[in-house]
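All protein chains but one are shown in place.
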Amino acid sequence: MKRELTLTINGQPYTGVVEPRRLLVHFIREEAGLTGTHVGCDTTSCGACTVLLDGRPVKSCTLFAVQAEGHAVTTVEGLAREGELHPLQQAFWEQHGLQCGYCTPGMLMTGAALLERRPDPGEEEIRRAISGNLCRCTGYQNIVRAIQEAARAMRGAAEPVSAGQGAAGAASAARGGMVP
Amino acid sequence: MSAVQATDVIGQRIKRKEDPRFIQGLGRYVDDITLPRMVYMALVRSPYAHARLKAIRTEAALAMPGVLAVITGADLEKAGLAWMPTLAGDRQMVLATGKVLFQYQEVAAVVAETREAAFDGAEAVEVEYEPLPAVVDPFASLRPESPLLREDREEKTNHIWHWEAGEREATEAAIRSADVVVRQDVVFQRVHPAPLEPCGCVADYNRGTGRLTLYVTSQAPHAHRTLLSMVSGLPEHMIRVISPDVGGGFGNKVAIYPGYVCAVVASLRLGRPVKWVETRTENLTSTQFARDYHMTAEIAAGRDGRVKALRVRALADHGAFDAQANPTRYPAGLFSICTGSYDFPTAFAEVDAVYTNKAPGGVAYRCSFRVTEASYLIERTMDVLADELGIDPAELRRRNFVPPAKFPYRSALGWTYDSGDYAKALDLALETVGYEELRREQEERRRRGELMGIGLSSFTEIVGAGPNHLFDIAGIKMFDSCELRVHPTGKVLARFGTRHQGQGHETTFAQVVAQELGLSVDDVIVEEGDTDTAPYGLGTYGSRSTPTAGAAAALAARRVREKALKIAAHLLECGEEDVQWADGRFQVQGAPARSVTMKDVALAAYTNPPPGLEPGLEAVFYYDPPNLTFPFGTYVCVVDIDKGTGDVKVRRFVAVDDCGTVINPMIVEGQIHGGLTEGFGIAFMQEIKYDEDGNCLSGNFTEYLLPTAVETPRWETARTVTPSPHHPIGAKGVGESPNVGSPAAFVNAVVDALSPLGVRHIDMPVTREKVWSILRSHGIRG
Partner (left out) sequence: MIPAAFDYAAPGSLPEAVELLRRHGEEAKVIAGGQSLIPAMRFRLARPGVLVDIQRIPGLDFLAEEEGVLRIGPLVRHAEMEASPLIRDRYPLLAETASVVADPLVRNLGTVAGSLVHADPAGDWGAALLAARARVVLTGPGGERELALEDFLVDTFTTAISPDEILTEIRVPAPAPRSGGAYLKIERKVGDFATAAVGVQVAFDADGRCTAAGVGLCAVGPTSLRAREAEAFLAGKRFEPEVLERAGELAAAASSPVADTRGSEAYKRDMVRILTVRALARAAERALAA
């Protein structure tokens, strides 16, 4: 039943001998020993286990490790580069975007993926993007603020002059409303 | 982190010292702990709410690969561990014997080499039940024909206790003679704190040392150690409880759960570390719920709106065991804060508690004991009175506030409010939201047939338990503590009996200590949660940390300063009476240029102490608060209702809080955002429901609904500052005010929107369907 499995996590290969029913989140936490990815529910609801699979945020509790073989997984431990915090990590710290810290790794992964795709997201767009991640402490407001601040910082790093607030509003409007 | 000037540390928005580990995935929560030879435990739980246990067969489970042991209630009974005391003077089954009393009750524990094998083993345990009729409704439970639930008790009734406060006759008389009396039934539904991290532990009994180390999700590690010692018979010094990083608590992690006891038993039996981490389903169906208070309030008033008396009755549903964590003298907690912010000449409150076939509890969920129920009741009923009298709810509140001149104020139900300026908070809230303009808009919209509502809540909380002559849990007085060690280089290790779960103690307590010692926040490290190293304390819940441990921090630091002053005098070569502490340093009176810093003193304490003085620089302070603290505020909520779907949209929410001296405004704001969001969830979606057979219908996050970023409104916060006169730095607790004060603001806003239809009350959660059915019953088709 068990099989040997090698996964690439944060650019490093990790090998484990596991049953096919081993959930990716347990492989990450136990075979790879990367405990930043958390488990908060059993119904694919909370997003505490969010990791990037080939750059896209997914719930690692709803994926078997075998399914991820050969794909690139990124966890919160892979966000900082060469000792430098990711701008989103920095912004969560600056903006008090976390309290107990349990949802934080998942939120960071979802937020980082959003900023890869959308350099200037508006508030509504951010709120939708993180709606698969539950937080019980912050009320989300400072998380939204942190993602906005990180977006500014990242744009600032990419282009010397920061784009204005107007673009954020336009991006949000372009997406359109979906609820009745 | 940049260095902060020593003299103005309190009141600064300082980035949290705890955050670097959390943002890098380097926090250490219970489930992150892995020990050599560790095994896993899973629990077998009852599918029935009420049933006799006929047989438990463990052979098949024991034959499964990897399964090491199966523990049943019968096994525990032999060791005298089948039952354990609750924190409320009742007892609770660890593993069921005889019968089960709620669905998902713990029936057996399976220990295996892997998590998978433990689950497989739990599935293989065969249990035979004989179902009994379940009692779900607390009122039905009190009827004589109701089945007796707790056969183990001497009292052969489902009634647990009766509690009352105030003046029964005077209140009755005032109600009889009043111009106006309003009466409202209000249910505060059963909810669950649902911290994002479920509960769990790793129990590690070492046969070589004879010591048990229990890593556990605990808001109160010392209380857990003492109680565990009492339950297990292990000597207390042979138990070390470590509560590592805690992923949210909100009251859910105060109690000792059967799973912890089973893991300890398993570790003792196997001599191996045993990990048990509950699933979310287990968390929601078996651990501490909150509320489930069925209340009636009556207010007597004059035509001018002046209140004359308040009478309150409540029925408290505690489920299968009275497992709340309340102070011994207060079975209904601080429910008698129900007179709120208003100057009631007289009042009477009584509560009866009852057993049902539901999960045991109920804990204070992000509030001090039963304060949310009380605050919601009075703030809801004041609106009913405003409606009855045709007086604007803001005006009615203003007319009845306890005036600033009356503080310290003795309430009709016996509390002494420390400080308050309620009108100031109300005024600021009304001004911030633009109240007059909103009322005009509302009138305009009503003419167009639109439904818009404005809801207020001017709450008063009671937190920081508490004075030791009144407050204890299981006999242990509710003090809290701080131990400070100033190292030779002027760096400080500060340890506390509290245990934060996101509240930011590592930063705010460091700010208090730094302020008192003239140091930088960077010079202070805060440690909590290890009973081997922290001074004894009662833990973190009920917004008590800042009122108790925060005070202990200031007073321990002042104790350090007393000794430091002697050393400073020695260094300054003058008499102690000539040295003063000013601007964060020791100065010679009249010659401020001659001074030494705490760093200078710290070094001297170890290298050059004055003759005759003990070397070293440390202090411990156990703080017995002279009174509780009474935070307050006014919240205003504005809603718009969709007549088609019944959807309630929160357009604006303004929160004005007064928690006395603010240590770190950033953290206070964060606490308020979070509490408002929980209040929002409770008002509109959170509810633990049961069907008539006692099956829990809300056992996971697909049915126990927590708001996401999309539903959550944007919060607008402001504050007034009315320091607590008895707290060393004037601070009050704040983490829970927004959860206590906000449910009434939300519901009041919805009721206000619907008041032209004659609506006076809607019970929470205010679902779309509840609103829709009101609209349709008034012929509004959408």
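All chains are identified by letter, namely A and B, in their written order; residue positions are counted from 1 within each chain.
As a convention for this text, a contact is a pair of C-beta atoms (placed from the backbone, for glycine too) under 8 Å apart; a residue touches a chain by one contact, two chains touch by 3 or more.
A quick note: this is a predicted structure, and the numbers were derived from the prediction, not measured.
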Selected from B:362, B:529, B:694 or B:707 as touching the chain missing from the view: B:707
Candidate in contact with the missing chain, chosen from B:45, B:115 or B:505: B:115
Chain not shown, touching residues in chain B: 115-116, 119-120, 123, 279, 281, 644-645, 647, 685, 689, 697-698, 702-703, 705-708, 710-711, 767-769, 772-773, 776, 782
Residues from chain A at the interface with the omitted partner, ascending: 1, 3, 19-21, 23, 42-45, 47, 50, 53, 56-59, 61-64, 66-67, 110, 128-133, 178-180
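Here is the rule we use: only the chains that are shown with their structure count from here on.
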Between chain A and chain B, centroid-to-centroid distance (C-alpha), Å: 30
Touch list for chain A against partner chain B, complex: 19, 21-22, 26, 29-30, 34-43, 45-46, 48, 75-77, 79-80, 85, 89, 92-94, 96, 98-105, 108, 126-128, 130-144, 180
Chain A-touching residues of chain B, taken from the complex the two chains share: 15-16, 18-29, 31-32, 34, 115-116, 194-198, 245-248, 250, 279-281, 501-504, 642, 644-645, 647, 666-667, 669-671, 673-678, 700-702, 706, 708-710, 712, 714-715
